[in-house]
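Note sheet for the following structure.
Apart from one protein chain that is not included, each protein chain of the complex appears where it belongs.
== chain A ==
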Amino acid sequence: MVYVKTQKTKAYFKRYQVKFKRRRQGKTDYRARIRLINQDKNKYNTPKYRFVVRFTNKDIIAQIISASIAGDLVLAAAYAHELPRYGLEVGLTNYAAAYCTGLLLARRVLKMLEMDEEYEGNVEATGEDFSVEPTESRRPFRALLDVGLVRTTTGNRVFGCLKGALDGGLDIPHSDKRFAGFSKDDKQLDAEVHRKYIFGGHVASYMRMLMEDEPEKYQTHFSEYIKRGIEPDDMEGLYKKVHAAIRADPTMVKSAKEPPKEHKRYNLRKLTYEERKAKLIDRLNALNARAQDDADEDEDDDE
């Protein structure tokens, strides 16, 4: 074995300072978190809510969270996998679905706090920049957008979710610079383009293009859409219905499934000392038996 100079000596490990656990896992941006959570001291225990949007490969998670020393408390949550309940079964992670999820969360929170009559928000989604107007009786529900570790480029789906929440009636400080349809040259938001994205227009135009140019790819790519008979022209109507259904009944439905009594094991169980010794003995026996057989064969060959 060639002598390899150890790069990481014992001294290195003794002096190494680990980052915070969630930073090591790459899940939390502490610089942003400190600034989002910090509440003015002269507001004492008034909670400061963050509108958290996270995307997984197949789902969208939107939550309203307030921080506490024991752990963050979730006031309300909405998931994209709840959208089938409102009539949207495919395309659960696109811009339009993000809009629906944000809208669902906003209506849910307002209903929970009994503010939903006061703050209707923007019932007809036009794509224009809309901010809630405070009414006389109560101030609107305020939350701060928490994107996590996502790169905030123009047209990102987190801003689709943000638009959904704004139209739902939440007060979230924002600017229209990062909505889909904002052109850097004009420095203006093109409401028409944004509206197209909110109603899945970009998906519809891709569907039309594929249908004409590459029908096989269209069949594989949009198989679920085809299975449910969704045409590119139906998209807008479909999303309009989903928005209306969300506004009609945003309450959360607990799933009827019971949690499994015994948790499924995802990694191997560690062996006990006896089991490891037994394994070693078995391995040695097998090795000896094979060596014995080889020795017998050699003897036979020699003879």
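Heads up, the rule we're going with is that a residue touches a chain if its C-beta (ideal position, glycine included) is under 8 Å from a C-beta of that chain, and two chains touch if they have at least 3 such contacts; residues count from 1.
Rule of thumb we're sticking to: contacts and distances are computed from a predicted model.
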_Choices "DELLA protein", "60S ribosomal protein L21-1", "Transport inhibitor response 1-like protein" or "DNA repair protein RAD51 homolog 3" - which one is the UniProt name of the chain not shown_ = "60S ribosomal protein L21-1"
*Contact with the hidden chain (one of A:Gln7, A:Gln25, A:Asn45 or A:Ser255)*: A:Asn45
*Would you mind spotting which of A:Ala11, A:Ile69 or A:Leu268 touches the chain that isn't drawn?*
A:Ile69
*Where does chain A touch the missing chain, residue by residue?*
15-17, 19-20, 30-31, 33-34, 37-42, 44-45, 67-69
